[in-house]
Structure formats: structure tokens, C-alpha cells
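Take a look at chain A:
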Amino acid sequence: MAYEVLLPQWSMGMQDGQITRWLKAPGDSVSQGEAIAEVESSKVASELLADREGVFLRALVEVGDTVPVRTPLCLIGAPGERVDTMPAAAQGPASAPVAPTLPGPALAVSGAAQVTPRARKLAIENNIDLAQLRGSGPGGRIVEGDIEALIGQPGDETYSLARRRGRIAERLLASLHGSAQLTLSREIDVTDLAARRAALPFRAGWGDLIGYAVSRVLARHPPFNGTVEGDRVRASAIVNLGFAVALTDGLVTPVIHDAGRKSIREQAELAAELVTRARCGTLRPQDVDGGTFTLSNLGGHGIDAFTPIVNPPQIAILGLGRVRELAQRDAAGIAWRQCMTVSLTFDHRVADGVPAAVFLQDLAQFVARPSNFEPA
Partner candidate 1 sequence: MRELTFLEAIREAQEQEMARDPRVFILGEDVSFNVYGSTGGLADRFGLERVRDTPISESGFTGVAIGAALVGMRPIVDFTIASFMYLAMDQLVSMAAKTAYMYGGQAHVPAVFRAALFYNGGLAAQHSDRNYAMFMQVPGLKIAVPSTPHDAKGLLKTAVRDDDPVLMFEDGALWGSRGEVPQDDYLIPFGQAVVRREGSDLTVVAIGSRVREALTAADTLAREGISLEVIDPRTLVPLDRPTILASVAKTGRALVVDVGHKSCGVASEILATIAEDGFWSLRAPLRRLTAPDMQIPFSPALEKGFYPDAAQIVDAARRLLQE
Partner candidate 2 sequence: MTAMLTPDPATQLEMYRRMLRIRRFDETVKTLFDRGRIPGSVHLSIGQEAEVVGACMALRRDDTMVGNHRSHGHPIGKGAALGPLLAEILGKATGVNGGKGGSMHLADFSVGSLGESSIVGSGLPVAVGAALGAKMQGSDRVCLCFFGDGASNEGYFHEALNMASAWQVPVVFLCENNGYGVTTAFGRISRVPDVAARAAAYGIPGQIVDGQDALAVHAAVAQAVQRARDGAGPSLIEAKTYRYPHHSEGPLYDAIAYRDASELAAWQARDPLPLFARHLEDTGIADTATLTSIEHAIAAELATALEFAEQSPWPDPAEAHRGLYRTPIAGFDHA
């Protein structure tokens, strides 16, 4: 009876291999330990050796095919043996299965992938959600090794993304998948604004000031102020300015409604109140609802520029970098100017780069004129 030569697992990590050359042809005699093929796996070349003597009957895979370890590669048998039936076939004495060695898609009746009992137990013990997993076993079956890979080394911290990060992870992914985002950056000169800021009779941060500028300029640049849902774009008449607030365990974006009609002071005070509420966990639904544009400020953390992710269903978001001193050439020679890089990420489906650039230019010009920033 012919026996199959299987692709051995020569090393623990080895998953598969391919025949690069057959050294024997059907009818060739084979002695025990003789090389019958050259095999490559993960860039390492090896030789396939015959387990026992006999006659090479037939190759079962072709040169160049990549197959998983333990796949039968060829048949060795007695001289003249016929191999038109599978070996170990249904003289049926023993109960060895005659079914093909690699089952088809390993789907249980419910349509979910198979999981070995061992893997399932390990997953339950480690709070791993099997539904998120793609198995490495035959037909996509989830096996113990898949779970072990997630559990990692001792000392690693493992946890559930969904549990730790809540919906934020989901929403960010959805944002990037659901729109065609690109980011334009521009340096704006805030030297004079900085002086004006110092003179204000109330506290206002850079986020408050740029936010104020946006609230005055944005309305001139549809459709960056608004939302897009499916095919429906809504270019909003009023500016509901959201701003990102970092919390210890995530991010929230409270909204200053109708910012276009609120003074700097009103916006600054409202923002401070919203931040406090956010940190106490007492924001109400109306505090975070209805935003049409968002501001995200990482300047306080030393970031020069970044690529913020749009807050769906909004169309755009402006990221603020830090204010830094730059030497610039002017008429008198070299002067020190205070500059901030702003980065506008927007949904390119809705608008193109030039209008975005024009908006940023407009913003830069507004910011350059401190008279725009009257208190009151």
C-alpha cells in the first residue's frame, strides 16, 4: 500500500513550504533517507528525505505550490503499484478517515468559524473575543496558537480594545473608512495676536483665540462648516464649534453653539465651563451635539503639526500646533516672529484642496490683524 510523504515541520515557526525541484520521477527507486525533492520555506532551502525505501509513484503537489506543513507531497510504494485510488482507502478495515486531509471552509452550521475546544477555553479564560479573530488552522479554524499569540509573553499587558477605548476606536476607524481625508498645513503668524492676548482682561488660551478666528472666518468658506451623511451634505449657516478635550480615559468634543455670534470672552468662558464639566463627567447631550466644525489643540504638548482625524459627520477639523519663535526675513533684516502651524483635515469628497487653502489663507490674514480680536 502506498504511503504519503508529508511536508515536515522543520522548525516551530514553520507554517508552509514549496517544492522548488523534484529529484525523483515516477518509477524511480528510492532508498531510505534519500533526498526526493528540494523544498523552500521562509527563504530557507531544505531537502525532503524519504522515510523508507520503495518506488516514487507520484508527486501530489507541483513545483512552486506553497502548501501548509504536513501536506502530503508525494506517494512512495511498491514497484508497479497502482495509485489511481487513494492510499488507505476503503478496504475499510480500520476506522482511519478516508476524507480529504484538508477540509473545506471550516464553517460550523451557524456560519461561524471553527474553534478547537482548547482554544475556546483559553480564549474564555483570557477574555478574548473569538468573533474578532481569524484562525490559522485549516479552513480558518481558530486554534490554541492563535490565542497564545494574543496573550503574548509574561509581562505583556493584554486587554480588550473595545473595553478600554470604548467607542472611540470604532468611530475613528469609521471616520477614516467613511471619507477621503487629507490634511493641509500652514504656518500662521500670531506675533501680534500674542501681544493682544496678553492685554486681554480675561483668560483666553490659544485654542480660544484661534477658535474665535475660525468662528468669524468659517462662514465665508462653505462647505467646510457642516456635515456630510451618505450623499447628503449640509453646509451649515451657523458655526457650532467643537473642541477636543483630552480626559484620562479618552476624548470628548464639547460644542460651543453659534460661536459666530459669541464674543471672545463668551467663547473663552463657555469653553472653560465645558472643560470643567467634561473633566467631572457631567456633560449633557446638548453639550456635545450638533457640532459643525472641530478644533483640536496639541500645541500645549509640544506638537508642531499633526494630521487630525475628522469628527464624523463633520466635514473638516483644524489641528493647532505649538507657538514657536522663528527667525524671518523682513525689510529690516531678520526679525523674530511667533508662528503656529495649523493643519486642516477635510473630506476631499466634499471639497478640493484650493478652497481649503483659501480658507486657511483667510484665517491667517484674520489672525494677523489684532484689531479683529476686540474683547467685549
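Everything that follows uses one rule, which is that contacts are C-beta pairs under 8 Å (C-beta built on N, C-alpha and C of every residue); 3 or more make two chains touch, one makes a residue touch a chain; residues count from 1.
Keep in mind how these were chosen: all candidates are chains of the complex that A comes from, given by their letters.
The model shown is predicted, which means the values in this text are computed figures rather than measured ones.
A.B. asks: Going by the C-beta definition already given, which one of 1 or 2 is in contact with chain A within this complex?
C.D. replies: 1
A.B. asks: Touching residues of chain A toward candidate 1 in the complex: what are they?
C.D. replies: Answer in residue numbers: 1, 3-4, 6, 8-10, 51, 70-71, 88, 91-97, 101-103, 116-121, 138, 143-144.
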